[in-house]
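Note that this complex is displayed minus one protein chain, with the remaining chains in position.
What follows is chain A.
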Amino acid sequence: MSAGNALTRSAPWRGTAWVMGKLGFSGRSLVIAIPMLWLGVFFLAPFFVLGRISLAEALIARPPYTPLFDRAPDGSLQIIASLENYRFLMTDALYRNAYLSSIRVALVSTIFALLIGYPIAYYIARAPEPKRSVLLLMVILPFWTSFLLRVYAWMGFLRSNGVINNTLMSLGLIDSPIQMMQTDFAVYIGIVYTYLPFMILPLYANLTKLDGALLEAASDLGASPMVTFFTVTLPLSLPGIVAGSMLVFIPAIGEYVIPALLGGPDTLMIGRVLWDEFFSSRDWPVASAVAIVMLVLVVAPIMWLQSVQNRREEG
């Protein structure tokens, strides 16, 4: 509060605050206004545009969908909106399979990212100081290169005459190259690799706060290191696990670039379907409906998880 007092004491600020106050703005509402404006312009408005398009019909025109308001032949104003696109999504097995397959890929990738990321985060959190900073830097280091370049680099590793196959063949372990590119396996590799830092960082932030005395207490009370991990470390790191998993799961579910580059023709993911609807079929209304449904699919589990966590904190 003392900082606020220091501010209000200076004359120009006091004048501004007075004028703004007369107009109905307080300092607090101004601070909130910036993120609100951002969300409004870049999230809420596009969301409504998308929602509106999803209720239209495709047209070969510019823009390629029916207008919301139209003159009926008798001259009265009519609203053209239908849930036909959503019904279409429900009935066509392609979309249902794409959603399910996206969720499966995202889920499996999240689990692998967790299994790989947890030990790394734990190790970094327990490392002594100079080493810890270096390790953290190494986790963040890949971000210096473009995400796209790193996916291309994986192609170099995974393709039939790539690094992995060449090495295995020269060692005589295999006779013919293993098909890795254009498989789900390659997609998993790409997603886990790309999103691993998003799993490690929140886990690290959580594990670094873990009080070493708690581990000693567990050990003192007769818990072996393994039991200590499952009864103390793991339950206490649950918020980190949830945060990291969401940061991997959410982008993975709508991932387009990785399945497009590393996946095969039968790798079905909703991001690709979305792309095809927009750019190949030029069916904006269906594409919009696909996007809205995906949003609901992603938002629903987050809200559920958050309510679970809130209840846990209250209980």
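Methods note: contacts are C-beta pairs under 8 Å (C-beta built on N, C-alpha and C of every residue); 3 or more make two chains touch, one makes a residue touch a chain; residues count from 1.
Simple rule for what comes next: contacts and distances are computed from a predicted model.
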item	value
Undepicted complex member, UniProt protein name, chosen from "Multicomponent Na+:H+ antiporter subunit G", "Radical SAM core domain-containing protein", "Spermidine/putrescine import ATP-binding protein PotA" or "Cytochrome c oxidase accessory protein CcoG"	"Spermidine/putrescine import ATP-binding protein PotA"
Listed residues A:I200, A:A218 or A:M269, member touching the removed chain	A:A218
Selected residue (touches chain absent from view) among A:L89, A:V105, A:V232 or A:A291	A:V232
Missing-partner contacts on chain A, residue numbers	211, 213-214, 216-224, 227, 231-232, 235-236
